[in-house]
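Only a single protein chain was left out; the remaining protein chains are all shown in position.
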Amino acid sequence: MHVPDGILPVSVTLSGYVVSAGIAWLCLHRIKQRHDPREDIPRAALLTAAFFLASLIHIPAPPASVHLVLNGLLGVLLGLFAFPAILIGLCFQAIMFGHGGLTTLGINGVILGGPALLAAFVFSLGRRHHINGRKTAIAGFLAGSSAVALSALLFALVIVTNLATHLRADTEQSALLALLLAHLPLVLLEGAVTALVVTFIGRTRPHLLKG
Amino acid sequence: MLRKVSGTSLLARWDPRYKIAALLALAFSFSAVSRIQTIPYMLGLLVVFWLLSGVPLAILGRRLRYPSLFIALVILMLLFAGRGDVLLTVGFLTITDSGLNRALLVAARFYSILILAMLFFAGTPLLTTIRALQALGMPYIITDMALLMARYVEVLHQDLRNLHRCMHLRGFRLRGWSLTSLQGVALMVANLLLRSFEQSQRVYLAMRLRGYGQADGLTPPLTATPAEGLFFVIVVGIALGLGWLG
Partner (left out) sequence: MTTTTPYVLQLSALSFSYPDTGRVLNDISMTIHAGERVGLIGPNGAGKTTLFLVAAGFFAPTAGTVELLGKPVVKGGFRPELGLVFQRTDDQLFCATVAEDVAFGPRNMGLSHEEVERRTLAALAAVGAEKLGERSTHQLSEGEKRIVSIAGVLAMRPEMIIFDEPSAGLDIRCRRRLIPLLQEAAPTVLVASHDLELILEVCTRVVLIDEGRIVADGCPRKVMGDEALMAAHGQEKPHSLVPHQLPHRH
């Protein structure tokens, strides 16, 4: 779910950088207001590294194979750190594998990172009272699936609105529909994995879910 | 993968701060190319930077072998579903002039930026890139995270491999759409996250004990020669020129 280089006009990619920088600045500003902003850096960094690796796990899902996005889970576990974490992860992918795009770093940050912050919020609503098995699982499913669903929607909108002027009208609509449908299994998969993971963490390290 | 490239080429020795800024300027100017006639200039620049980078063609080829599946789809879609006058009809597929035009532009821009980034990052260790970002004023929260990530991604990768092997030895197989497969993936992810969390607690203690956060990240200053600065100005000028050509 990365917008590659070369598709979008410069005005859109530059705006992506501006919006991403703005959101990142807000997140960092809030983090710096904490008692000791450095305290959470190692945790955020190592969890980001773990997420980076988890997103490389290859899941055979006939007829294709999928990679997890896990931006919802990342939001749940990292909170405000989720947005900078995703920007760093995107940079690493671009540098290490040439994957994901350079000019589109900003817009990809918004597409993946914005929903991660939303997932953190959704999950915090779900476990406001206390952490119990079923509620945690449901909150996890909603956080995981809504994040990916929103990312897919943003992704499809960015792609289709920018290609629209060059495509025939019928193709444009079917392309949008196809893009969204193609992501539907991923939405369910992400929801399920996120639910299972937060349940596991809730049983073993509940304080990690307290945000 | 690209670390194997020797760090002696002109591009590899260039001050990393200039290199990052120049790469971004060029990438954006490439992405602004909107006329077929400008493509040769872009490709010419690419050849110049390839010569400056000393990256063997074989390595470049190896990395380009896995282009994004998605970009291929976009190119095909533009090619066969574009607007404009019909140039060619093959069975039920039609190619239009503006469709061909767009497809060529998208392909040229995508591959040019991809190759350019590879050339620029070849011979520059990840660590140097992060240091350069730090010197360019990136907030410490981001660069500290990136440095720690660069350090521990390998350690955690080994953890993940071991985890996978242990699960494999006890009969777990990742197989398509099934609940057990899904549970296995979740178990793997959850364990990886917990391990990284536990390790981060210990790392934090070790960092604090050696004064993490006491002095504001005093790192050795980067130094650049005037020639490197001049080269930067030239490259940015070229990028602007390309953007002006459009």
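Order as written gives the chain letters A and B; numbering starts at 1 within each chain.
Criterion: contacts are C-beta pairs under 8 Å (C-beta built on N, C-alpha and C of every residue); 3 or more make two chains touch, one makes a residue touch a chain.
Not measured: the values here are computed from a predicted model.
The missing chain, though absent from the display, is touched by one residue of B:I36, B:L93, B:L205 or B:L240; that residue is B:L205.
Listed residues B:L148, B:L174, B:V189 or B:A239: the one in touch with the omitted chain is B:L148.
Residues of chain B that touch the chain left out of the display are 126-127, 147-148, 150-152, 154-155, 199, 202-203, 205-215, 217-221.
Basically, only the chains that are shown with their structure count from here on.
Contact residues on chain B toward chain A in their complex (touch as defined above): 1, 23-24, 27-28, 30-32, 63, 68, 70-71, 74, 77-78, 81-83, 98-99, 102, 105-114, 117-118, 121, 126, 129, 139, 141-142, 144-150, 152-153, 156-157, 160, 174-177, 181-183, 185-190, 192-197, 199-201, 203-204, 207, 212-213, 243.
Contact residues on chain A toward chain B in their complex (touch as defined above): 2, 4-10, 13-14, 24, 28, 31-32, 36-39, 41-54, 57-62, 68, 70, 73, 77, 81, 84-85, 87-88, 91-92, 94-96, 98-99, 101-103, 159, 163, 166-168, 171, 175, 189, 192-193, 196-197, 200-201, 204-205, 208.
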